[in-house]
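Presented below is the structure to which this report refers.
Moving on to chain A:
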Amino acid sequence: MTTALIFLPLAGALLVWLLPLPARAAGLLATLIALAEVALWAVAVRRFDFGQSLQLENHQSWFSDLGVSYHVGFFGFSLWLAGLTVVVCAAAISYATWVNRERARAYHGLLLFLTGSIVGVFAAQDLLVFYVFFEAMLIPLYVLIGVWGGERRVFATVKFVVYTMAGSLLMLASIIVFGLSQGTFDLVESGASSNEWVFLGFLAAFAVKAPLFPFHGWLVDAYRESPPEVAAILSGVVSKAAVYGLFRIAIAKFDESLVADFQPYILAFATIGLVYASLLAFRARDVRSVTAYSSMAQMGLIVLGLFSLNELGVNGAFLQSVAHGLVSATLFLLAGMLETRTGTSAFARLGGLARGRPDLATVLLVVGVIALAVPGSVSFAGEFLILAGIYAEGWGWAAVGAGAIVLAAMYMLRLISGVLHRSRGEAVGEEALDLRPAELAVVLPLLAALLFLSASPASITERNFPIQGSDVSEAAP
Partner candidate 1 sequence: MTQGAWICLLAPLAGAWTITVMGDSISRRSAAWVSTASVFVAFAGALATFVSLLRRGEEERQNLTTAWTWLSTGNFDVGLTLLVDPLAATMMLIVSGVGGLIVLYSVGYMDGDPEERRYFAYMSFFVFAMLLLVQAGNFLILLAGWGLVGLASYLLIGFWHERREAVAAAKKAFIMNAFGDATMALAFFVLIWQTGTLEFAGAFEGAEAMSSTALNLVALGLLGGAVAKSAQIPLHTWLPDAMEGPTPVSALIHAATMVTAGVYLIVRAHPLFELAPSIQDLAAGLGAITLLVAGLVALVQTDIKRVIAYSTMSQIGYMFLGVGLGAYGSGMFHLMTHAFFKALLFMAAGLVIHHLAGEQDIRKMGGVRKVMPRTYLAFLVGSLALVGIPPLSGFFSKDSILAAALASGSYGVALFVAGLLGALLTGIYTFRLFFVVFLGEPSPLVRQHAAGHGHGEGPWTMTVSVAVLSVLAVVGGWIEIAGVWHPFGDWLHVVAEPLVEPSVTQDYVASVLAVALGVGGMGIAWLFYLARKRELPRAAAVRDVLEHKLYFDELYDALFYRPAVWIAGIWRRWIEEPLIGGSISGVTLGARRAGGALGEAQTGYLRTYALAIATAVAVLVVVFVAVQ
Partner candidate 2 sequence: MGNVLVWAIWIGAAAACLGSGIAVVSFANPFFSALALIGNLASLAVLFLLASAEFVAAAQVLVYAGAVMVMFLFVIAYLGGRADAPFEGGSSWVSFGAVVAATALLVEIVVVIGLKAGDLLADEADVEGAFGSPAEIGRFFLTDHLLAFEITSIVLLIAAIGGVILGTKTRAEEELDARA
Partner candidate 3 sequence: MQGPDVTWYLVVSALLFSIGTLGVLLRRSPLIVLLSLEIMLNSANLALISFSRLHGDHDGQIFALAVMAVAASEVVVGLGLIVAVSRRKLVLDVDRFRVLRG
């Protein structure tokens, strides 16, 4: 089951690459595959027994002398992350089809490949398999940014590559040390390590991917230069690989005492990043930068939740991961739609788009409002749990976090007004249309998911961990 979920998109990628289809057809084929993937995921959810821990396992020895095996499976929380992946990627692919990127076959193939490898990351139960998918996820990103990106795409790509690869190679070293000292690379069989260097290695990799405060140098350029749908996947989904890794490896596979030692520093960095990114987002000059910094801030918040190390915080972190994934993906897609209409996403040249464009206005408004975590929204639920969890580690963290929520209100409202309100910006012509039906078809499902989750966030939080009412150390597999 899990294997199918991973390899359907990969096979689809091959298909799209090999079949000599015209651009549109290739796009449609890719979209169909992506939708099939979503359906497959739904089936997986049906089959999944949320009362149990690890399920839908596939186990196949790879090379035995070092104890490496192809081992995949899902926990509740990782199944949700996978769901986020398939949904967001389906939206991204269909949007790419609609905007009809040049060299569609290569492009859509890469997107499908990306989808599959991300799902693989969330399913991996063996360290080397995890690394494999983690890297496989980066390759298509490099190309998608470096080839289809904006003017400064090469610069952005180089930054992205240097950061991410530095991180993940450190992780490779850590993996080797961890696996050899444990005697196995299997995450289920291996015990907890107590080597702080290994811990730091993993931490670095995930801190870059998230990104956490000092490691975000690649963030803005990558998000600004890459095609909108890629940025959507990047910020919405790829960053969550860090969440999974932090929880599944950095927290679950190291001595509690060790994790506890590092906890304050991690929390400090997460908090700094939260405030830092929020303020920069507040002063950023265009939609993409605001979204980029805001998602960095959100990642800081999520890490706060994870390292609160109690069930409230962790559960909230995963809820927030899904919520933020949907939100930022939608925001980037909308940014893309704006750019196709106005050729820019700079506030200086935007404004007044609400007049006569009700659909655009409504969608952007709803997403933005959810993004700033208005009480009653799913992101509010997530942040509430996270901060409630971190409160137990010290009221200061929670206070700063709450303050950051106010900042979030400030920059999101600035974004909304900058685009929709006030007099018409110079880049906004009369010909700038309202959202087309196709675009609505791309965005509305994401929106619907957000609204549904806002109506009942519990539908995720109840199903993240099998053992309810326990502290997270048990919830952690």
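Points to keep in mind about this one:
Methods note: a residue touches a chain if its C-beta (ideal position, glycine included) is under 8 Å from a C-beta of that chain, and two chains touch if they have at least 3 such contacts; residues count from 1.
On how the list was made: all candidates are chains of the complex that A comes from, given by their letters.
Worth saying up front: this structure is predicted, and the values here are computed from it rather than measured.
Taking any copy into account, the candidate from 1, 2 or 3 that touches chain A in the complex is 1. The part of chain A that touches candidate 1 in the complex is made up of residues 155, 158-159, 162-163, 214, 216-218, 220-221, 276, 279-280, 282-283, 311-312, 315-316, 352, 354-355, 358-359, 362, 365, 369, 372, 374-376, 380-381, 384-385, 387-388, 391-392, 395, 398-399, 402-403, 405-407, 409-410, 413-414, 417, 420-423, 456-458, 461-462, 464, 468-470.
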